[in-house]
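Okay, handing you the structure first.
The other protein chains are all here in position, but one chain of the complex has been omitted.
All chains are identified by letter, namely A, B and C, in their written order; residue positions are counted from 1 within each chain.
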Amino acid sequence: MSGNTFGTLFRVTTWGESHGPATGAIIDGCPPLISLSATDIQDDLDRRKPGGLPSASPRREEDIVEILSGVFEGKTTGTPVSLFIRNRDVDEKAYDGLRTLFRPGHGDFTYQAKYGIRDHRGGGRASARETAARVAAGAVARKIIAEAGIEVFAFTGELGGISVETPRPAVRPAGPLYCPDPEAEQKMIARLDEARKAGDTIGGIVEIVVRGCPPGLGEPVFSKMDADLAGALMGIGSVKGVEIGAGFALARMKGSRCNDQMETGGFRTNNAGGILAGITTGGEIIMRVACKPIPSIARKQDTVDIFGNPTVVSIGGRHDVAVIPRIIPVCEAMVCMVLADHLLRQRAIQRGADHGE
Amino acid sequence: MSGNTFGTLFRVTTWGESHGPATGAIIDGCPPLISLSATDIQDDLDRRKPGGLPSASPRREEDIVEILSGVFEGKTTGTPVSLFIRNRDVDEKAYDGLRTLFRPGHGDFTYQAKYGIRDHRGGGRASARETAARVAAGAVARKIIAEAGIEVFAFTGELGGISVETPRPAVRPAGPLYCPDPEAEQKMIARLDEARKAGDTIGGIVEIVVRGCPPGLGEPVFSKMDADLAGALMGIGSVKGVEIGAGFALARMKGSRCNDQMETGGFRTNNAGGILAGITTGGEIIMRVACKPIPSIARKQDTVDIFGNPTVVSIGGRHDVAVIPRIIPVCEAMVCMVLADHLLRQRAIQRGADHGE
Amino acid sequence: MSGNTFGTLFRVTTWGESHGPATGAIIDGCPPLISLSATDIQDDLDRRKPGGLPSASPRREEDIVEILSGVFEGKTTGTPVSLFIRNRDVDEKAYDGLRTLFRPGHGDFTYQAKYGIRDHRGGGRASARETAARVAAGAVARKIIAEAGIEVFAFTGELGGISVETPRPAVRPAGPLYCPDPEAEQKMIARLDEARKAGDTIGGIVEIVVRGCPPGLGEPVFSKMDADLAGALMGIGSVKGVEIGAGFALARMKGSRCNDQMETGGFRTNNAGGILAGITTGGEIIMRVACKPIPSIARKQDTVDIFGNPTVVSIGGRHDVAVIPRIIPVCEAMVCMVLADHLLRQRAIQRGADHGE
Partner (left out) sequence: MSGNTFGTLFRVTTWGESHGPATGAIIDGCPPLISLSATDIQDDLDRRKPGGLPSASPRREEDIVEILSGVFEGKTTGTPVSLFIRNRDVDEKAYDGLRTLFRPGHGDFTYQAKYGIRDHRGGGRASARETAARVAAGAVARKIIAEAGIEVFAFTGELGGISVETPRPAVRPAGPLYCPDPEAEQKMIARLDEARKAGDTIGGIVEIVVRGCPPGLGEPVFSKMDADLAGALMGIGSVKGVEIGAGFALARMKGSRCNDQMETGGFRTNNAGGILAGITTGGEIIMRVACKPIPSIARKQDTVDIFGNPTVVSIGGRHDVAVIPRIIPVCEAMVCMVLADHLLRQRAIQRGADHGE
């Protein structure tokens, strides 16, 4: 129930600080007999690490995951899966100047207000480092839902004000920004470069697509599929907006246009984004999330220290210019976890083999 | 853990179908010694009922709440608070034609897919009727957070494409649509009337504001304050988009513009919407939600019956033209519940009187 | 998570005070398509009401249960089942003298210490009246597990020091005390009568048996089947001891005697009581619970008032002499709930029809 645990039946707890010895995730509720190896997880983790982009953080995060429990001879056993990632290339002295300072746009002030203590090194628990553990756990969720035919991928929909002009893709695009529009992607890369040179950062929009989801997943009322997806995605550090299906555009539509009319075989349109009354329709689930610019900028900013005295800060160090593309596997991971959880919840209310049906 | 229960410490479970005998909510986890009477709750419930607008449903929903437990001599006792609302003016025969039909934009199809059975009368559990219980429970949450100095109100930010042009208000506006811009409100009312005449419905945007919230509420990582708010709001039937603070606009900002710089006494701007790293800053919490048009329209729509045969449906009966303004107390209720829950969670980690501090 | 909610997937929240207008239970997580009517529940409730025994409370508790939601045309719909029982024959003036008094053996003192307020009328929430709601919810659980072939019954194993000498029965015995040994039952009834005449009360032991439970139910480590059963049973007001299988006798056995050796087809003995390593074996689950005497006695007792001043109390009014036999359906209800919950949890980790296996 605490803030570091996610899910009802497929429950993930992550732990670890940016500059502690390691980070990890425990999955309590992973079904047995799922084929699982570290390799299955490593692929997603590798997509999260800094790439060859000019915008990328030069921090060497070679995240190697180890499975410490819950897998026996290549299959999950139903007991907790402990995923362990050692922190490397930790340079805690780089943060000494931040011990008594609140960085604008970061959680420094709020962690201090909440707990009366904080690990100031690299943002401590509030660091995006924490998402490595989510990505690892999400990769396990992905294996579970893949067995049920569900695929999840995300792509860049907008970056630094440049939007994709091509149709929604059917698979994750291959480019460096996972952007389906190669022309837009080139402009985005230029925009990243400009921002880096200006000591600034930029925001963007990620779209996430679920294909092959059976109808019937999601709970009515509070734990609707869209509610859980929105909560999951808004729980990613940089995300400040979430929309499902046609989202905010629906606020300007008439009902006669918004309603997805039905015909034999399914729905004619998908303004609802694959979810009606909180439950999946069997159509594509479509989400868009707004990502704010990374708050660590080289430019000088006004702030205060922990005693309330005004001061100025300029954040050097190894930082990305945008959360895109590294946030893409994180968005996927959160969506995979929500789907795995709801898949198990749905199984629980279905009659199983235990009484001969 | 099931979908009809909300919250961790301030836990609300709602129950009831649109055309069943009653609906209600149980609050398990309400602290003791809160002054509480049915009158405290009735005010919020009354704001949810159909008003004098041309757009309003003529269904007579005089929701009278009864407190059946958990209150003794005007104060909560710490035991479960049972809130009970009898359904009145139920006309279940009106729905006979819908027994074998899936209405576009409604949960008919997805409930059938999920459960293999559904109460077709008025949408059953998927009816907006269910939100009466949320509003009642939210009113109790409101009393708890009011003791800590927290106020919550919502207002209409946009309806049928007409936006508010005036600044964000400091209290809930008084007009029929709770719209702070009287000129815009007049246009919105005209728009509602047009839509009603056309047998159609319209969407809009609600803004919710929290004032007086202390810093430090919210959990890191998964149960961030913004994650929980987004999940809570997206769990309202018509909501298809949520943004916090500057929301989607942040995707187009630079970091130097987005970051809220600090000075002695607080933050200079509030792009973050009062939440940093998932934890409240002490500033105003700002949310905007996109509401889709009501799916029940008089115009003819194509659909299928439960056997998959194509057919046509035109939904008569007593329906609103927009979820605004009746959704406004529902949005407030959800936000009050999230805040009450996090307030209690924060108290739990603070040293109390039990060891002399 | 609060104390009035039970279960993980089959979640029951009860509410209501002894002398409030009503009491009830909400089941969030009841699977759809279970046949359910008020009659199914009434039978268990009737076994809980005061019977024709000389020891029985003359309070007229004709508990009539109403199902207010979650059932449509005789079947559960998967939405919350609201069970409602109006309190009758409430005589709140009888308790005026107890407003400022702590009754020995009751929760008066501890409720006051915990909450700083208490509903003193008939024990308020701490009254055994609360168990009516449990029994109602347990009857729904019983229907779910019955579909999987599981039967639960309890019987009197000891009362006022008189033990059953006959073998463990295979069904619930029919007598007034649900005692399998008619000779012992006669002596027990005499013992009840003696105690009543002496203004005193007596304790006893209830045994609960589960038959037809499939192997594999229960979780390892913390939420073992025996842990959950023990917690469930110890959560009944009068219960102060629980043992599983041979229980405390195992503390005096050697391993060679205690171990249940196996042969083709199953286990030779059942010292483990049908549970190994927290998971059901498929054999009978055997539990025994120690029930303390009812604390409301007519004899004078020393106590203090809420200001700490010494005083004397003699509790008149309408009270039973022993919790047996009325506690028997309560024990059954708790066990049914635990089993229903674990049955659903087990289904969740089994591959279902959703991916063609």
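As a convention for this text, a residue touches a chain if its C-beta (ideal position, glycine included) is under 8 Å from a C-beta of that chain, and two chains touch if they have at least 3 such contacts.
Keep in mind it's a predicted model, so treat the numbers as computed, not measured.
Chemist: Determine which of the presented chains are touched by the chain that is not presented, and list them.
Modeler: A, B, C
Chemist: Can you say which of A:82, A:163 or A:311 touches the chain missing from this structure?
Modeler: A:82
Chemist: If the missing chain were put back, which residues of chain A would it touch?
Modeler: 1-5, 8-9, 11, 13-17, 20-24, 26, 28-29, 32-33, 66, 68-70, 72, 75, 77-82, 114-119, 124-125
Chemist: Using the document's contact rule, name the residues of chain B that touch the chain not shown here.
Modeler: 1, 9, 29, 31-33, 78-79, 147-149, 214, 220, 343-355
Chemist: At which residues does chain C meet the chain that is not included here?
Modeler: Chain C touches the chain not shown through residues 1-6, 8, 14, 102, 104-107, 109-111, 113-115, 125-126, 130, 158, 160-161, 195, 200-205, 215-224, 226-235, 237, 240-256, 258-265, 268, 271-273, 275-282, 290-297, 299, 301-304, 308-310, 346, 349.
Assume only the chains that are shown with their structure count from here on.
Chemist: Would you kindly tell me how far, in whole Å, the mean C-alpha position of chain C lies from that of chain A?
Modeler: 45
Chemist: Where the CA atoms of chain B average out and where those of chain C average out, how many Å apart are those spots?
Modeler: 38
Chemist: Cα centroid separation between chain A and chain B, in whole Å?
Modeler: 26
Chemist: Would you give the residues of chain A that are in contact with at least 2 other chains, written as numbers and ranges?
Modeler: Correct list: 1, 220, 346, 349.
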